[in-house]
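A single protein chain has been omitted from the complex, and every remaining protein chain is retained in its original position.
Chain IDs A, B and C follow the sequence of writing; residue 1 opens each chain.
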């Protein structure tokens, strides 16, 4: 049963990953990803970042992405946690962890979920820089990453 | 500076991953993998597993794999921890964690290191099953995984 | 009535997070609703004009210009997403 959470609080990636695989001795592989707030973006210093989302749609969009991953690859369980609100450099933003019997499928499902999350889940980042606040632009590279899995809709374009 | 350890003790994947990225605010992505001892292999129950290695070569082989990954992809730092000795189902076997600026390169380097570790690092698993002890056979699928990155030598064949 | 929501830069540019409107006659798709809003002119025309990167969700699912809209729906307009 996938775990999907949208929250302002930080998370403990190690504890979440341990919990994800606990109790299922068929799990031989746990692939995970943590996205972290960087202190620089497009050459400018970033002092804080605010993550806005679409309450009501966000969890549903994430659940759909996770369901699609679990239909494509044989994996045992998935955890996705995404933070919203104000973050600072070095803060964790997102955790995607996938437990499965074998590593190839766990890696693929984990990267797929991140690529789809970046292009389909309703989150928006606003950065504070010494030059003022600005909304982060979507990256064409993220559409290309999602297209590797067969996604045809574009987000950034 | 990569961290490479071969040890009998367990490891704290969350703490290792946190340490890996600490102090470098350029890190935006941490991809990691934990291999876990399963309670079944090829249809048989596994009660314990013993991991043998080649002291002296093991760390050197791992360092070479990590160096190759860091030459191929722009990543900031890597941690590889592999356990040896006696393990039980649900025990952690290996951790590979890669910190980088962007997720695509962190994922690729992490999966590359695991694929090469499976086919080039001198570890051998012996399983205890109700039918007796047996050495685990190398899998052709692991050679295929390594071949995706251009590896031409075969391990299993 | 349809409930319309605006997020992120669109919310700021339009000065509101949402509104409820009566669907005008003939407005039955995402594209038609967007054209109806652009016809208000000013900030609406600037933010939602053809060619601007705007994503739309209908009842919490990502939508296309041809996606149908009917009374009671929740329609959200927002910039390309940038989470993760």
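One rule holds in what follows: a residue touches a chain if its C-beta (ideal position, glycine included) is under 8 Å from a C-beta of that chain, and two chains touch if they have at least 3 such contacts.
Keep in mind the model is a prediction, meaning the values are calculated, not measured.
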### Query
Looking at the whole complex, which visible chains does the left-out chain touch?
B
### Query
What residue numbers in chain B mark contact with the hidden partner chain?
35, 51-54, 56-57, 60-61, 82, 93-94, 114, 117-126, 135-138, 153, 155-157
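Heads up, the rule we're going with is that only the chains that are shown with their structure count from here on.
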### Task
With chain centres taken as the means of their Cα atoms, state the distance from chain B to chain C in Å.
48
### Task
Averaged over CA atoms, how far is the centre of chain A from the centre of chain B? Could you give it in whole Å?
23
### Message
Can you pull out the residues of chain A that are in contact with at least two other chains?
### Response
35, 114
### Summary
In chain C, the residues touching two or more other chains are 84
